[in-house]
Every structure is written in C-alpha cells, then in structure tokens.
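With one protein chain withheld, the remaining protein chains of the complex are depicted in position.
Now for subunit A:
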Amino acid sequence: MSFGAERGHTPDFAEKLRSINWGLIFLLSAIAGIGFMVLYSAANASFDPWASKSMIRYAISLALLLGVAIVDIRFWLKAAYPIYVVGLVLLVAVDLHGRTGLGAQRWIELGPLSLQPSELMKIGLVMVLARYFNTRTVEEVGRPLHLLYPLLLLLVPAALVMKQPDLGTAMMLVMSTGGIFFLAGVRLWKFAIAIAAGAGLVPIAFGFMRDYQKKRILTFLNPENDSLGAGYHITQSKIALGSGGMWGKGYLQGTQSHLNFLPEKHTDFIFTMFAEEFGMAGGCVLLALYALVVAYGCAIGLRSRNHFGRMLALGITLNFFLYVFINTAMVMGLIPVVGVPLPLISYGGTAMLTLMFGFGLVISVYIHRDVRINRRGESES
C-alpha cells in the first residue's frame, strides 16, 4: 500500500478514471436497457413517445454521473447544505406556483424542463444527514438530543412534500432517514418506540389526509369494495401480472397492457407490463439486477475510509432499494398504491436524473475511498 493512502490519499485524474466502477455502470445500463425495451412495448412497438426520450435522458444522465463521480468527495461534503437548501427552495416554489398534475402540485417548470423537486430532495436529505453523522461519534448518536437536529432536517422537507400532497415521497423521506439513523447506530428500542408512536398517530394523520389518499388505503385493505374505482388499478395489475405466468406472454405480447386494461403502464405500473411479457423468470432477473446494484452500493459504502462517504453511499443505495421495493410491492398488491416510479425503467426525467446523480456520488465515494475526513469535515493528513 502506498504511503499516500496512509495519509488519506487523493487520487489524480488518471487514477480516478481507472477506479470508476464500470461494473456498476454496466448494471445500471442493463436495467435502463430493459427499461427502453419495455417503454417501446408500452407504446405498442414504437420508440415514440417514451423509449426515444428515455434513451436521450439516460445518455445525458450517464454523462452527469461520470462528471459527478470524478468530483472530489470533499466538494460534495461542502455542497451538501447548498443542495439541500436549493431542494427546499424549489419545494416552496412548487407550493407557491407549481404545475398541478393529477390533483397534486409536484412539478415546477424551468423552461422546457418540468422538474419534480421532491426527487432532488431525496438525494439532498441523504447528503446532509451523511454530513451530520460524519460529525457524531457513536456515543453522541446514542443520546436523543443529538437526533433532534437531523429529525428537523427530515421534517421540514417531509412536511412540504406532504402538503403537495405526495404521501409516497414523504414516506420515502421518512424511511430513508430511518435507515440512516439505523446505520448510524441509533438503538433498536428507539425505533420500536418511534414506530409505536407512529402507529398511534395513524388515526390522527388519517383525519388530515385527502379523500383520495384515504380511499387508496381503504381500498388496499379491501380491494373488492371498489373494484371499479381506486381498486381498479391494482386488480388489473394483478390480472396482468398473474396471467404472465412463469415465462410470460412474450415481448410485445402483453394483452392486458396493450388492450389498455392496465393503467399507467409507462410509469408506475411498468413492472407489471414487464412481468406480463417476461413472466416470473423475467421479473426475477430484473429483481436480481436491482439486488446486485444494491449489493455493489453497500460494498462501496463499507469500503470507504471516511464516514461521510459510507453514510452517503449506503444512504443512496438504501433509497434506491426503497424505490424498487415500494414500486414492485405496490404493483403486486402487497402495499397500498403510492406514486413511486421503478428506478431507471419508469418514464420520467427528474427521477432518472437524480438517481444517476446519486450513483455518481456513490462512485465518487468509491474513487475517493481512501480520503480521510475528520469530524469537522476536514481532510486529515
């Protein structure tokens, strides 16, 4: 091992390029490639309107990923708060004059782009939490007072997202923060108390929910009750998925999705369409690809010698996993329908861009794995 590594080695540009995780990028590209195929099928064997745009977005996102990856990890440490604050400002802006889609204000128009700030906030929150826990020892994490500040970091954006209203994203923020707390070493019994308290708050929160959100939850509990209204999506999704069988109906052969019985087949329900055409076999392959990405991310996190990098890589990977799990569990009828896209496959610009940005950070963590950062956020020599 070189002497430089011992001091907290900062790699030069050539070293950076060499240490990029091409394997991870290959996995991501494979998943995105499956995405293009499914979008092509969703548009009835046509690149328009989804597959072509998605490919362009992926190319742009990939360039972004590489750019983010070679930027020094200490820069991202410093950028954590600015990014978080920009995310907050955009969330407030969306609240003030965002575009309303499907009954909720989620998008903001920036020229030709329509941006969904809640997506950006998912990364921003992980960044500030990683930075915060970089400054805390295990003993400090054990004291409840030290958890108040990170809780505040969570609650402000979560409240703004709830206001949109976007229950799914708010839940995602809460869960990824919980995951980071867990990784930071918060005692398990504290989680037990928080979950118990949360359960106690459910009836109260239920009173604050919009009617359509209540309906979704009630429908999930008893889908037969409303098989043509809110339960329609999930019933049709299960029929499409189940009728795919072990080996699927074949590419471009999904009857349910092509006959439009399946709603939102290019966004939230895209996994259903994939599983209808490629069966359980295809579904398992896709899940395995996702699992490999998660494993890769965890390995990178554990490999880092600075706590910020570890928390960042693990936090982003956990977020990714939550996306995959919530989306697939939803279309299989395991959890209520919430609007969470399937990473790299669902049609949607902001989600793809922020996800690739996140993995750019993960690779940056890997490239700068030997950089030491002390508790004050300075590199150690």
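Here is the rule we go by: contacts are C-beta pairs under 8 Å (C-beta built on N, C-alpha and C of every residue); 3 or more make two chains touch, one makes a residue touch a chain; residues count from 1.
In this text, contacts and distances are computed from a predicted model.
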item: Hidden subunit of the complex - UniProt protein name among "Multiple sugar transport system permease protein", "Bacterial membrane flanked domain protein", "Peptidoglycan glycosyltransferase" or "Lipid II isoglutaminyl synthase (glutamine-hydrolyzing) subunit MurT"; value: "Peptidoglycan glycosyltransferase"
item: Residue in contact with the excluded chain [from A:A69, A:M171 or A:A240]; value: A:A240
item: Sole residue of A:G179, A:P341 or A:G360 that reaches the chain not shown, by the stated touch rule; value: A:G179
item: Touch list for subunit A against the chain that is not drawn; value: 1, 5-7, 137-139, 179, 182-185, 227-228, 232, 235, 238-246, 255-256, 259-261, 275, 279-280, 283-284, 287, 291, 294-295, 298, 301-302, 305, 307, 310-311, 314, 318, 321, 325, 328-329, 332, 334, 372, 374-375
